[in-house]
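In this view, the complex is presented without one of its protein chains, the others remaining in place.
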Amino acid sequence: MHLAIQAVILGLLTGGVYALMASGLTLAFGIMRVINVAQGAMIVAGAFASYTLFTDFHVDPFVSILVMTPVAFAAGVILQVVFLRPLRSDEREDLSLLVTWAIALGFEGVLSYVYQTTYRATLPGYVNRSLTVLGYRISVVRLAAFGVSCLILAVLYVTLHRTRFGRAIRATVQNPMSANLLGVDAQRVSAYGFGISVATATAAGAVFGMVEPFNPGSHYDLISRLLTIVVLGGLGSLGGAVVAALFMGVAEAVLAAEISPTWSSLTFFVILIAVLLFRPQGLLGTAERGAL
Amino acid sequence: MTALLEASDLRRHFGGVAAVDGCSLAVEEGTITALIGPNGSGKTTVFNLITGYLSADSGTVRFLGKTLRRPDPTALFRGGLSRTFQQARVFAALTLVENLVVAIQQPRRGLFRAATSQADRARAVEVLDEFGLAHLADRRAGELSFGQRKLLEFATVLMGRPRIVLLDEPTSGVNPVMVETMERHIRELHAQGMTFFVVEHDMHMVMRLCNPVIVLDHGAKIMEGAPGIVQRDPAVLDAYLGA
Partner (left out) sequence: MRTLGAGGLARGLGFTACLLAFPFLFPEHWVVNIGIFTVMYMVLATSWNILGGFAGYLSLGHAAFFGLGAYAEAIAFEHIGIGSGYRPFAVLPLIGIGVAVLAVPIAWVALRVRAATFAIVTISLLFIVQQLAFNLHSLTNGAQGLSMPIPPFSVSTYELPFYLAMVGVWAAAVLASWYVATGKIGLMLFAIRDDEERARGVGVRVTFAKMVAFVLSAGLAGMAGGIFAYYEGFIYPQFAIDPLVTIGAVLMAFLGGRGTIWGPTLGALILVPTQQYLAFSQGASQLYLIAYAAVFLTIMLIMPRGIIPSVADFVVARRPKNGAPRSGEPATPVTGVPS
């Protein structure tokens, strides 16, 4: 029982980080109907950037998030304008998959060239410390990562529901044509939306780099998990992504503890298939365009 | 006598808005029934619910005596109910002949035969000819004008030999000559026994062509009757003019 609860705690903490990673993905789909398969690669890029900032410039990984966010945002806007905007809207869903996959490969290629394929990890001094709460061990880094993820997700939520820009985003998600008629600049929303998506990815990458060793090829594993989370939660639903991420995190951790770590990685996919058999629109998604 | 097509207490909301709010109506066989109502009254939504393109929150549809909780467009088409769309949906990448042939129902084993048999093609060309499109038979549907697409779409749904055709604004966005063409085809097919259920904004056409006329407002039926009576009904006028 103790082991199970320990696993649940670990699962929740991991799930929180997954939620942050997945939020950008589902946001991109909701706004632009773009499936950003490069999200994993951007997270890894964020991890490498944070790693370099820490190892060469002694910037604490959490602080590096502040540095990377504006850069990542700008990069996201540029990527969207150059590669995604030219796609015709009726083909965008399909082609975005391939275009972003190509971008992911590009990232992987560049990162491999610069960093080679050795595994890295960002290891600040406090990386091995842990707290003991009610008899359960909680790694400080994972707790902080969870905390940061919650914070960023909260900021995201507030932005979406309390600012004009956020309203514009939500309007575009629900009904792009009407939103356009009401003066929302769909192109601008798409570009900035993608920028946000990339910024959350790099932030997540910074924390990811502390809890798992990574190399340029790590994005495959990441993106496959994130895609399952996003589909499970319903493409375009932010709340769904969060719930699904937490669910998957816990499920994987519990299965790893109770059964075996090697089979636990299959968890994601098996759950996905099981859910899709009964609810093709995911747990929280709607069959039509979802609301964030 | 039970109606050919019936909707009972259909409800559907989007977010907080009830687009269809307890809509019950019936279409009798052999009629050209109109569905009218101010913008936003839920006409197209009702069509979508009846034909299974949208799932209803509650309510049922009865067709040919069978009650359907979740209508399926494929089954309905095979059963003799087809519909057109406001935007005139056709298969743009296929030729006109192919557009029609793909709608011809096949037995399972026929699915491995060649795409277009002599017989299929002949039938398709004949139908295209009736609609004045035979000279474009092997052009891609994507090359057609909007009015031509509407005709093609109409022709396509006829390939299923339907008993009832639901037309969603068949004359919107087309020139007056096309309006007349559409009307003529509807009359001719009606004379041969086909039932029509038509969403229309063109009141003149409705007055000329349809009886009865069902009026929708705020997602529910408010009135039904002969065109002349409906035209003068205060509730209807209120719906169109009022808040």
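So that you can tell them apart, the chains are marked A and B in the order they are listed, and the count of residues begins at 1 in each.
The rule is short, and it goes like this: a residue touches a chain if its C-beta (ideal position, glycine included) is under 8 Å from a C-beta of that chain, and two chains touch if they have at least 3 such contacts.
Not measured: the values here are computed from a predicted model.
Across the complete structure, the visible chains that the omitted chain touches are A, B.
Although one chain is not drawn, the whole complex shows that of A:31, A:77 or A:103 it is A:103 that touches it. When the whole complex is considered, the residue among B:139, B:190 or B:218 that touches the unshown chain is B:139. Only one of A:7, A:35, A:59 or A:152 touches the chain withheld from this view, namely A:35. One of A:55, A:112 or A:128 touches the chain omitted from the figure, and that residue is A:112.
By the touch rule set out above, chain A reaches the unshown chain at residues 29, 33, 35, 37, 83, 86-87, 91, 93-95, 97-99, 101-103, 105-106, 108-110, 112-113, 117, 216, 220-221, 223-224, 227-228, 230-231, 235, 262-263, 265-266, 268-270, 272-273, 276-277, 280. One chain is missing from the display, and on chain B it is touched by residues 51, 53, 73-74, 77-78, 82-83, 85, 89-95, 98, 101-103, 105-106, 108, 110-118, 138-140, 156-157, 159-160.
Basically, only the chains that are shown with their structure count from here on.
Separation between the centroids of chain A and chain B, computed from CA atoms only, is 44 Å.
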